[in-house]
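Removed: one protein chain of the complex. Kept in place: all other protein chains.
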Amino acid sequence: MDTIIEYINISGSFVFAVSGALIAMKKRLDPFGVLIVAFITAVGGGTLRDILIDRQVFWLYNNSIIYAVITGATVAMIFKSKMNFFSKPIFFYDALGLGLFSITGVQIGLEADLSSSICILLGTVTGVFGGVLRDVVVNRIPVVFKKEIYATASILGGFLYLFLMKLEVPNPYLQIAPILFIIIIRLTAVFFNISLPSIYKDKLKHG
Amino acid sequence: MDTIIEYINISGSFVFAVSGALIAMKKRLDPFGVLIVAFITAVGGGTLRDILIDRQVFWLYNNSIIYAVITGATVAMIFKSKMNFFSKPIFFYDALGLGLFSITGVQIGLEADLSSSICILLGTVTGVFGGVLRDVVVNRIPVVFKKEIYATASILGGFLYLFLMKLEVPNPYLQIAPILFIIIIRLTAVFFNISLPSIYKDKLKHG
Partner (left out) sequence: MDTIIEYINISGSFVFAVSGALIAMKKRLDPFGVLIVAFITAVGGGTLRDILIDRQVFWLYNNSIIYAVITGATVAMIFKSKMNFFSKPIFFYDALGLGLFSITGVQIGLEADLSSSICILLGTVTGVFGGVLRDVVVNRIPVVFKKEIYATASILGGFLYLFLMKLEVPNPYLQIAPILFIIIIRLTAVFFNISLPSIYKDKLKHG
């Protein structure tokens, strides 16, 4: 279990670092600025989760995470010039990170004997808050609040994990299925521009 | 004592969730976005307080808080269409939450044997930071920094609590008096547009 979480943490940090670096470069930050935003994006959600449940912060004694972030940010800076449109890779890496991190969050909540609703919440915090912090820090309106399904995908993935666990689905399917589920929901929502039904009756634009 | 804090936490979370949801709807977020902003507003201040003094985060083993937040956000979403002007209920619920949470913060500081000035500070953190985080996250300039008396009300309420405690005023008056005091100061400041004396000599507008 711990090895799987470790592996997910490293690959999730890498993809979120890429996503963070791409957005930081859109804002034309200097190389260290790009690195810091990549770092915040990659570890922000998991760090908040660990602080909330008073668990040792996951990257503190784990240099692999730091190297994954530095690698992700460097790769993004080097291959940036090859990408004409940033939007698509950002959405893809973001969806991947969302799936990977949401499910680790749920698993870590279960290990800490927390209730089901708190586990789903921790999954969402882990998956979503790195991106929220990234957006707050570069003065963007957090993508999670835009109309495309984002936190919703994380919450639904958490429910699926708990449901499959009740059905005693074995590893690694127990992890892989909800991760894929989250990625598919998120990418489908982005590509087909699907959103939750509006709670606003009038037709005004977003404020 | 703990039951009173528990009760205040639940009702404070409910009213701050309503206030957070109303502001999120002004920004026309989707339902889950509204829920997340309601959650941040409701638990943000108390969570920061608990992390600062290394106390177990108050909502982690307490599903009532989560349900209070979900109920508050849902009520705000359902009855939203009945409200023509959002400003007044937002100010009212905000003032109520400020009073309730500021005083719990002071009490929890006292239980942790912290000095008087740190207790007042913890009260202000508990009462004010949910709203600061809410405003940062929806890209609003934090209401606490606007010219109406906000953090000031929390600080004065904290002083009153410590003063009444020295006079050995018994519960529940010890709690209720400073809570009402904070609410009255805050609402008076809003309705009569009172602010602290300006420290700026020239007459320029806010930047």
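Order of writing sets the labels: A and B. Residues in every chain begin at 1.
One rule holds in what follows: a residue touches a chain if its C-beta (ideal position, glycine included) is under 8 Å from a C-beta of that chain, and two chains touch if they have at least 3 such contacts.
Because the structure is predicted, anything quoted here is derived from the model rather than measured.
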item: Residue among B:I78, B:I141 or B:L180 that touches the chain left out of view; value: B:I141
item: Among A:I5, A:I36 or A:A177, residue touching the chain not depicted; value: A:I36
item: Identified contact with the non-displayed chain, of A:L22, A:L110, A:V136 or A:I179; value: A:V136
item: Selected residue (touches chain absent from view) among B:T3, B:S115, B:N171 or B:N193; value: B:S115
item: Where the unshown chain meets chain A, residue by residue; value: 24-34, 36-37, 47, 51, 54, 56-57, 60-61, 63, 66, 77, 80-81, 136-139
item: Footprint left on chain B by the chain that the document does not show; value: 51-54, 114-115, 117-118, 121, 124, 128, 132, 136, 139, 141-142, 144-145, 147, 151-152, 155, 195-201, 204-207
